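One chain of protein is taken out of this complex; the other chains stay put.
For chain A:
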Amino acid sequence: MGLWLEPNSNGRTYCSSLSCNFRNLPQVQLRSRIVDTPISNRRTEMTMERQQREEEKKPQTSENDKDEKVVQFLDSLNDYLTLMDSLSSALRQGWLELASARHSMGSWRINSAILDHKFHSASTTLQLSSPDDSNYNMKQPHFTLRKWESCDDEDFQSKEVKLDEDEVQKNSDDVQVQKERSKTLLVFGALVSPKLRDAQLSFETALETLVDIANRRSVMLSAYDHVREEILGTKQ
């Protein structure tokens, strides 16, 4: 007749039967029912404690990951809303300056009817890239604004040759940008109100903000998908 010491799920020791070899198990308290007494086998106790500690660590690590994802989502959401406020301010400024220019130049000179409908390419475009997110299978797009890019290839080549003269290149870039800006306003006439030029700058600022908003939107939606996956995974 042997003695079984079987720790059950609660870590308690169940004495399944009594043994006559009491000398071999001096620390066992012989009782006929389940008790919360110290386990005689210290190795078993230590193993169980170690297992418990490891099980406690696993939820903590996954909890930290979840918290990080939630924080990322909330940060991107906050940035998105803050940038929308900035966009509203920039657009309000632009509309006000446009209205002022229309007032000084006349509404017949600033309206949609005189917009250029001949073939022309956009001077301000976007560079769309997809940075690889190694942690997840989904890829989020990244937008980069490219303002006032010249369509003339010869200008690009001349810029590459003057790489060693940074200031000269910078000045040439500024001149090129100013030329592109003036060329766009030629639709409204040769002489335009300074307010119209100010409106152009305000809308350029709004455009930069919009590209930031688009990037924040991508990050926010990606973070939201990750958080939702974690929540759905937890529920299952």
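Side notes on the structure shown:
By definition in this document, contacts are C-beta pairs under 8 Å (C-beta built on N, C-alpha and C of every residue); 3 or more make two chains touch, one makes a residue touch a chain; residues count from 1.
Convention: contacts and distances are computed from a predicted model.
The UniProt record for the undisplayed chain lists the protein name "V-type proton ATPase subunit F", from the options "Pyridoxal phosphate phosphatase", "V-type proton ATPase subunit F", "Folliculin" or "DNA polymerase alpha accessory factor Mcl1".
When the full complex is taken into account, the listed residue touching the unshown chain is A:Thr124, out of A:Gln51, A:Asn64 or A:Thr124.
Residues of chain A in touch with the missing chain: 73, 77, 80-81, 84-85, 87-88, 91, 94-95, 98-99, 110-112, 115-130, 137-141, 143, 146-149, 180-181, 184-185, 196, 199-200, 202-204, 206-207, 210-211, 213-214, 217-218, 220-221, 224, 227-228.
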